[in-house]
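Note that one protein chain is taken out, while the other chains of the complex remain in position.
Let's turn to chain A:
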Amino acid sequence: MLEIKDIHKSFGKNEILKGVDLTIDKGDVVVILGPSGSGKTTLLRCINFLEKADSGKAAFGELQVDLHSASKKDIHAIRQKTAFVFQSYNLFNNKTALENVTEGLITGRKVPKTEANEIGKKALDKVGLSDKYDSYPSQLSGGQQQRVGIARAVALNPDIILFDEPTSALDPELVGEVLTVMKNIANEGTTMLVVTHEMSFAKDVAKRVIFMDGGVVVEEGTPHEIFVSPKEERTKKFLKRVLPEDYTFYI
């Protein structure tokens, strides 16, 4: 459903992405792992045109675009098919939780207000925030804010949701509630591309795991292949550092 070909991106002289290919099928949950600076986030941002890639192609079902020279219309079309969940939530501070969720529907997609409110409330119910429709972001905890962020993405009913380290800015005890919500959404068959450091999420939910380092895909496979029998030395080293000693993998 989504195919990325040979994507390159530099910031000044610093080459972040050195030719990454990526294929995601409908309903897949793909997790990208890797150390900081490996280009995971940049890859995600380039797919949604929050960052303009230096070169590369993307195929979205029928829609083919060049990631460097896409027209405004193409960018708009891609953004209609994708949704993004940010590390720092990026909720609209001047809007209530419900307005945050419906803003893209009403203003961006011209959905009638009553219908949008209906969709928005359902999305907020789904992330367990039925009692927070009218709360402003300043009144919500980090975990609640991120759940609003997820509801905002879900409400758009996109073909794919891109998650950029959705739990990295959260207190440890709030991580669980966000991961639970993400698992529920994954179980409903939503296509997801997730950059995360949560190994348990990768292990339990991912269909495929991609390990990136230094701007390239080092290794990819099922969670079992990556966590239990990684082939590349670089992957083994990374996993040894991030996984506890007595980590065992059940499937």
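Following the convention adopted for this analysis, a contact is a pair of C-beta atoms (placed from the backbone, for glycine too) under 8 Å apart; a residue touches a chain by one contact, two chains touch by 3 or more; residues count from 1.
By definition in this document, contacts and distances are computed from a predicted model.
Only one of "SufE family protein", "Cysteine desulfurase", "ATP synthase gamma chain" or "Amino acid ABC transporter permease" fits the UniProt record of the hidden chain, and that name is "Amino acid ABC transporter permease". The residue touching the chain not shown here, chosen from A:Leu50, A:Val216 or A:Leu239, is A:Leu50.
In the complete complex, the residue from A:Ala83, A:Ile150 or A:Met199 that touches the missing chain is A:Ala83.
Across A:Val31, A:Leu67 or A:Leu91, the single residue that touches the chain missing here is A:Leu91. From the options A:Gly104, A:Gly143 or A:Pro166, the residue with contact to the unseen chain in the full assembly is A:Gly104. Summarising the interface, chain A meets the missing chain with residues 48-50, 76, 79-80, 82-84, 86, 88, 90-96, 103-104, 107-109, 135-136, 138-139, 152, 156.
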